[in-house]
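All protein chains but one are shown in place.
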Amino acid sequence: MSFVAAQILNGIATGMLYALMGLGLSLITGILNIPNFAHGALFAVGAYLLATVAVAIGNFWIALLVAPLGVALLGLAIEYVGIRRLYAAGHDYQLLFTFGLALIISESIILIWGPIGSSYLPPEVLRGGADLGFTMYPKYRLFVMLAAGLLVFATWLFLEKTRYGAIMRAGIENKEMVSLLGIDIKMLFTVAFALGAYLAGIAGALIAPIRGLNPSMGVDMLGIAFVVVALGGLGNLLGAIAAGLIIGVAQALVAAYWTEASTVVIYAVMAVVLLVRPQGLFGIR
Amino acid sequence: MSKLSRRDVLKFGAGAAAGLGFPSIVRAQSKEIVILGLWDQTGAFADVGPINDRGMKMALEERGMQILGRPIKYITRDGATQAGTSTRRTEEAVDGDGAKFVIGPWSSGVALAVSEVAKRKKVVHLFSGGTEDISGARCHRYSFQWAASPYTAAKTVVDSFMKANPKAKRWHLLVADYAFGWSVEKYVKEVGKTHGIEFVGADRHPLGEREFSNYVQKAAANKPDAVAMINFGGDAVAGAREIYNFGLTPKVPLIMTWSSGVEELVQLSPEIRQNIWVGSNFYYTADTPGAKEFVKNYTAKFGNPPGYAPSAAYSMTRLLLAGFDKAKSAEVQDVIRALEGIEVNDIVGRMRMDAATHQNIRPYFFMRCKSKDAMKHATDFADIIATGDTPLPKEYGACKDIGGF
Partner (left out) sequence: MKRPFILIMVAIFLLPLAVRPAIASEIWIFAIFGLGLNLLLGYTGLLSFGQSTFFGSAAYVAGWLMKIHGVNAFLALGIGVGVGAASAAVVGYLCVQRSGLYFIMLTFALNQLFYFTAYQWTSVTGGEDGMPGVPRPALLGIDFKDPLIYYAFVSLLFLFCLWLMKRIVESPLGKILQAIRENEVRAEAVGYNVPRFKLLAFVIGGAFSGLAGVLYAMLFGIVPLEAISFVFSGNVVFATLIGGSGSLYGPVIGSFVFIWLSESMSTVWARWPLLLGMAFVIVVLFLRGGVVEAWHKLSLKFFLRK
């Protein structure tokens, strides 16, 4: 029994990161109605920036603050230069553009940091395991679970309780109305994309000490982010959070009993949900 | 600028034309011997291709880019770690550039596909990797396997590890779910039986898995005496890192059964490497005259010691050149006959290419990683603690007939 509990705990930890990725992507797809294929590449940039900054200044915590901001800046630039011109275009060109971006970013990572991956260890205080009674669990993963949980909660608070968040949610529901209210919709889109990029970046930064650095690390995460978005419902932010957790736990449990299937299962779930409940598991639309 | 001769301009023009995809204009001169290095620059092994290329170039440059008094033309193509792209580019190099000798690629699955091209196009193909099919069920006259047989590897690793840790009888296996993983797993279990090892778990993960926590937690729950991974490259690195994160290593030893050595170890930090035991086709401290010379030159040139990837490319190229020397000919059939049964003393030690199966019979290395304090320099990862060269027993051999030309 303690084994199952441990797997579920681990599923929640991984699921929190999936939720962060999914939340960012859901924000972008929901408000901008753009399938952002560069989301995985932004995630990878977050990881690389964290390790680079942390090694340069010798402080993990400052790096954890700085790295995602760097990714958000990159997102801002991308939106300003390119994405902005794509709102009226079809999904096809949006896809071509964001995929092109993903190629450019991941190849640039190779050019800047080299093709060979590396490891970056957690800060000293978070190394090793903590005894939870039913299992030994890495301290750093507990920290990630907490940090990601807090971030998810903060994002939710921002969207639910602040004026700007309310505008964003309104932007998902009805764009015309938002612009009729005299709100700069362009600005809203820019902020939404940057926020989405920030969330991808911080997911990457948090994961760097777990998965290390590799130029292709974003590819695998991109697929999962889309699964989370589909499961939670496009633009459904609470749904994305729940879906991230569900995917994390489901993967952990399937891996416990039938390891070969742990990847295929998530796509099967995605297909079924899209077929049966296209609004997502938690959608009301 | 005026120094540019007409010849240079012509050469540049021809090169540019080749680059632009009009290579049929520049037909290979008949005197040249064209050798293709099929190395991945993109895809899963994008990090390996460039260093494969280094090793191959070094071997050719040693001979002044010449063999049998004829110039060697070395061409390299990006196989993209994909079977379709690799077979296509191999065919193009054979048809268009006149390549009759192919070395690579790095992925065993892709190499099997390239091996089919070699058979169809009747060109010599040398390869190093974890599949046993090239010298087994799908053996044929044109392909040669440089890497040790998975049996040799399993035998060396299990025997040597048990000698050092006789009490570690409960093993948990973590196996990459494709042909390479399965064949090594089979032999590890086979050899394990002779030591009375109990395999308390054996989980398979898809190729390219990046979230190992679930597998590792499962392994931890089994409370094994040792964890053995049978995977390669990025999978092995991700797995080893997570096994450390979950606190299995350094308490529980981790065995990387079929590792690329330097290329994987450099991606792990010294903390993660504690109590890791590594089986590999090459390690740069190998005590052979060939290795000493090669490692010295390589390190001088590139600033770090060579791992399995450049070394395999280097040694395969040397093997091919030795075949030319022995055959005194650059005809495909002559070279194949010469390579069959050839014996050389190269960087890994004594090697013999088995004529009946085209399997290289050669030593396999087993290392133990050093602690941070014991490391003399940044790339002083491990000590070789054993080598072994027990060939695959006849009854397991799947290559019944190597066939004709």
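Residue numbering begins at 1 within each chain, and the chains themselves are lettered A and B in the order written.
The rule we apply is simple: a residue touches a chain if its C-beta (ideal position, glycine included) is under 8 Å from a C-beta of that chain, and two chains touch if they have at least 3 such contacts.
Model, not experiment: these values are computed from the prediction.
Touch with the chain that is not drawn comes from one residue among B:35, B:83 or B:367, which is B:83. Although one chain is not drawn, the whole complex shows that of B:117, B:154 or B:330 it is B:117 that touches it.
Across the entire complex, the residue among A:89, A:125, A:150 or A:166 in touch with the chain not shown is A:89. Residues 18-24, 41-42, 49-50, 77-78, 80, 82-84, 87-88, 91-92, 95-96, 108-109, 112-113, 116-117, 120, 131, 133, 178-179, 206-207 are the ones on subunit B that touch the missing chain. Seen from subunit A, the chain kept out of the figure touches residues 29, 33, 35, 82, 85-86, 89-93, 95-97, 99-104, 106-108, 110-111, 223, 226-227, 229-230, 234, 260, 263-264, 267-268, 270-271, 274-275, 278.
In the analysis below, only the chains that are shown with their structure count from here on.
Computed from the mean C-alpha positions, the centre of subunit A lies at a distance of 36 Å from the centre of subunit B. Interface of subunit A with subunit B (complex): residues 3, 6-7, 10-11, 13-14, 110, 115-121, 127-129, 135-138, 140-141, 210-212, 214-217, 220-221, 251-252, 255-256, 259-260, 262-263. Against subunit A, the residues of subunit B that register as touching in their complex are 44, 46-47, 50, 177, 203-206, 208-211, 213-215, 217-218, 220-221, 234, 237-238, 241-242, 245-247, 263, 266-269, 271-272.
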